[in-house]
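To start, I am sharing the structure in question, which I have written as structure tokens.
The complex appears here minus one protein chain, its other protein chains still in place.
And now, chain A:
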Amino acid sequence: MEQKEIELLKLLEKNGRLDTITISKMIDEDPETVEEMIVKLEKEHAILGYSTLVDWSNVYEYEGVAALIDVKVTPVRGVGFDKIASRIYRFPEVKAVYLMSGAYDLSVSVEGKTMMEVSRFVSEKLSTLDTVISTTTHFILKKYKHDGIIFDEDDDDKRMMVSP
């Protein structure tokens, strides 16, 4: 992949709202070229979407819980872990699924409105799948940092207004 494409991806990964004109100035390309690069990267599935990182704990009256679940499964001959992973990641409650090395097989991130809702998902949907051997649910108590962004970061500029 071209250097400029990687530079573009890194910029967008940090800030999906950066507009084409600004990007074009930053990476020294025409706005049209930047647009073309973005379309190409979308087609190649290098860019999958544009999302916003929300700290829901700062949203008034919003209630929600998240959990990380360690899942042990029996891999299926011929398709390995992929088949079982796909049966899990298609549930809308599931926000992320990773195949892991180590003590368990799949790491599943689940979000729900209440602890009860997440518990019910685990006991009724996840653990009842044929190939699931066991689950260990860890509820997230507090988010400190996500995708490289520190929550509650004090972003005041501590420098003097003018200096040599």
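Everything below uses one rule, namely that contacts are C-beta pairs under 8 Å (C-beta built on N, C-alpha and C of every residue); 3 or more make two chains touch, one makes a residue touch a chain; residues count from 1.
Basically, contacts and distances are computed from a predicted model.
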**Complete:** By UniProt, of "Biopolymer transporter ExbD", "Aminotransferase", "Permease" or "Putative tricarboxylic transport membrane protein", the chain left out is "Aminotransferase"
**Residue touching the undisplayed chain, where the options are A:Leu9, A:Ile27 or A:Ala66** = A:Ile27
**Request:** May I ask which residue of A:His45, A:Arg77, A:Arg90 or A:Arg159 touches the chain that does not appear here?
**Result:** A:Arg159
**Fill in**
Residues of chain A touching the missing chain are 7, 11, 18, 22, 25-28, 157, 159-164
